[in-house]
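Excluded from the complex is one protein chain; the other protein chains are retained at their positions.
Labels for the chains are A and B, by order of writing; each one numbers its residues from 1.
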Amino acid sequence: MLKLLPLIPLFPLISSILLMVTLGKMPKKFVAILGAGSVGLAAVTTLLVGLAFMESGQPYHQVLWTWMQVGNFSPDIAFYLDGLTLVMMSVITGVGFLIHLFSTEFMEDDVSVSRYFAYLNMFVFAMLILVMADNLLLLYLGWEGVGACSYLLVGFWYQNPENGAAARKAFVVTRIGDAAMAVGLFLLFTELGTLDIQPMAEAAKTQWQVGDTVPVIACLLLLGGAVGKSAQLPLHTWLPDAMAGPTPVSALIHAATMVTAGVYLIARTHELFLLAPPAMLAVALVGLITSLMAAFTALNQHDIKRILAYSTISQIGYMFLALGVGAWAAGIFHLVTHAFFKALLFLAAGAVIHCLHHEHNIFKMGGLRTRLPVVFWSFLIGSAALAALPFTSGFFSKDMILLQAYELPGAGPWLWAGGLLGALLTAIYSFRLVFVVFFGEAKMEPDKLPGIRMALPLSLLCVLSIIGGWFALPLSSVFPAAGDHHPSHLIEGISISIPLIGLAIAYLIFLGGQLKVDGLVNSNIGQVLKKFWFSGWAMDWLYDKLWVRPYKFLAYILRRECMDDIYNTIVKFCQFLFMVLSRTQTGRLRWYATSMVFGLILVIALLQGAI
Amino acid sequence: MDGVNIPLDHVLLLSALLFICGLLGLMMRRNIIFILVSLEVMLNSSAVAFVAAGARWGQADGQIVFMMILAVAAAEVAVGLGLVLQIQRRFKSLDMDDANRMQG
Partner (left out) sequence: MILVNLILILLVGGVIAWLAERQHPGLPRWIALIVILFDLAYLVAAADLSWTKINVVPNPSEAATWLIHYKAEWIPRFGISFELAMDGLSLLMVILTLVLGAISVSASWTDIKQRTGFFEANLLWTLAGVLGVFLALDLFLFFLFWEVMLVPMYLIIAIWGHEGRGYASMKFFIFTQVSGLLMLFAILALVVLNQHSTGEYTFSYFDLLGHGVTGDMAYLLMLGFFIAFLVKLPGFPVHTWLPDAHTQAPTAGSVILAGILLKTGAYGLIRFVVPLFPHEAMAFSPIALALGAVGIIYGAILAFGQDDFKRLVAYSSVSHMGFVLLGVFAWNALALQGAVMQMVAHGLSTAALFMIAGSLQERLHTRDMSKMGGLWQNMPRMGAMAMFFMLASVGLPGLGNFVAEFMVLVGLFKVAPWMATISALGLIVAAVYSLIMMQRAFQGKPKEGLQLPDYGVREMLTMAVMIIGLVWLGLYPQPVLDTAQPVLDSLTTLVGSGESSVVEASVVEMSTAEVADNLNSVQIVGVVK
């Protein structure tokens, strides 16, 4: 059964190539079957392989062929299956299949649906390669592949130049991280002589001591790649804009799978990070700061997808926090539950947008509770899980992260407190969304209702969002065991109650109206803060001034090729000589004859004089 | 040797005079026919010098070169007259200062 492993990425790849080669000539119905079916097949195969893996319990390594071999540089096209890979593959194919299914209805009116599925399948392929790769170079192939697919899908509706700009931003900003990661790979290969992940970890443990400089640099470079892909500070600005793509794309790529690739990368190379405590601390700090900043921003947005985008950034911040404090399993656990509930939220948001004439502004919605009941329940469950209300999936994972952060000696309690603040904010903004969109008076009537292909994925994801917390992930063999922790009941109690307080605040402000914050908001400082947070802490403005404009200016200055000026000067000099000498060219025979005579006389005289 | 014995110097002087005449003609005249005539004069002046030198040293080389100069002069006249016809046709004049298209 384990031998079937390469089939899993192969199904979506074949489907994608078929869809590309037929160039949209395939009937739409067939496109949908092929697009969603291939991922479904991959999901089934993953299940089979997963069962076989559980039975054997041993990591499975399969080499397909040697990619390239020069001296000791010999990365293979090879897959490595362990618990972590299996978890990621299940999320990608499982959630991916549900989103594909949802897409078949969401995109059915679009003219280029076959292009859509071609890209989406290609994405699933690249993402699978990313998590299955046994060496960092193949991982990098998947890593760049998902980036390219993300670019293609964000700019899917290419007629609108804004979508193109968003797609470019997504690609270029993540590429900054990718370049850092590439340098990290150079460094790792130069130092350790291999890019295969398992031997590399072994080599690192024998070659480096905890606290050496080289692993810190290498890990920071890998972290650079991770923050780019996972939209963490300071490279997070692309994700809110990337919401320009179709909503199922946001659900799959920009919530459930691709943006968590950074988390996967760090978890996969955790043995390197364990050798570099400063890098770990950096991971934790990046995560915490990002999660707080994004939460503040999410509070102030009014585009339904942007709220969810900032919330994604914030939740991935939690995962980074988990990784940074060494709670590897908790981070991956949160990755999984987040994939469930955030995919659910995005798909539900997609359903709202689909049924409401492509309206994105939450203040133009309202009272949808009775009109779109399926969507309402999905959204409610998703938000509950996002806010980590007790006994939803998000509760278990977030609780694990916060408690393990508290255990960290030194900065632990501070990280814990920061995380709690984030949890409070999360609860407030997620229920703000629910209350504004689904309660209150109706401002718009939906023109259609979600069909079965939308409702089914939503319901399944609802179930997963609730029960996902009880899953036991097969991660114990991958990560070092977390120490036994017995936090006091007080800490536990605070962790549980914070989301409930957040829910209460949201209710009082946005639904009940008992808590008036208008005065606070309308004060001078309130307005300034509101604007500041609305613009995402003015990061876009800053980067525009810092990078984009200078680069454009430089290109504008150099555009005419200043190097040519050097050569043009030589040309000018020749032309000047030509001007001077051509004066002597009168075209008169007599003048020539005379000058010849005098020239001759001069030469003879000189010769005579010389002798 | 019978006949009048002309000193070499005299012949060379004649040759030089002829040459200067030709050169001046070349530099002064504007009419192409006169220019060609001046060229002829210059050619023949050098031919005279060759003949005289040949006679002086008692060798045939001088006469041989004279024959070659004759041939060159004939060729030159042929080409030159062709040019004259063309110039007359193009510029409707034989004044060489009108034909200054080579001016830079």
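In this text, contacts are C-beta pairs under 8 Å (C-beta built on N, C-alpha and C of every residue); 3 or more make two chains touch, one makes a residue touch a chain.
On a predicted model such as this, the values are computed, not experimentally measured, just so you know.
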item: Partner chains on view for the chain not depicted; value: A
item: Contact residue for the chain not shown (choose from A:G145, A:G262, A:G317 or A:P499); value: A:G145
item: Selected from A:L4, A:L23, A:A442 or A:M596 as touching the chain missing from the view; value: A:L23
item: Options A:R168, A:H302, A:K443 or A:K530, residue touching the unrepresented chain; value: A:R168
item: Residues from subunit A at the interface with the omitted partner, ascending; value: 20, 23-24, 65-71, 73, 77, 137, 140-141, 143-145, 148, 151-152, 155, 158-161, 164-165, 167-168, 171-172, 175-176, 178-179, 182-183, 185-187, 189-190, 551, 554-556, 558-559, 561, 563-564, 566-567
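Simple rule for what comes next: only the chains that are shown with their structure count from here on.
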item: Interfacial residue positions of subunit A with respect to subunit B in the complex; value: 581-590, 593-594, 597
item: Interfacial residue positions of subunit B with respect to subunit A in the complex; value: 23, 26-30, 35, 96-97, 99-104
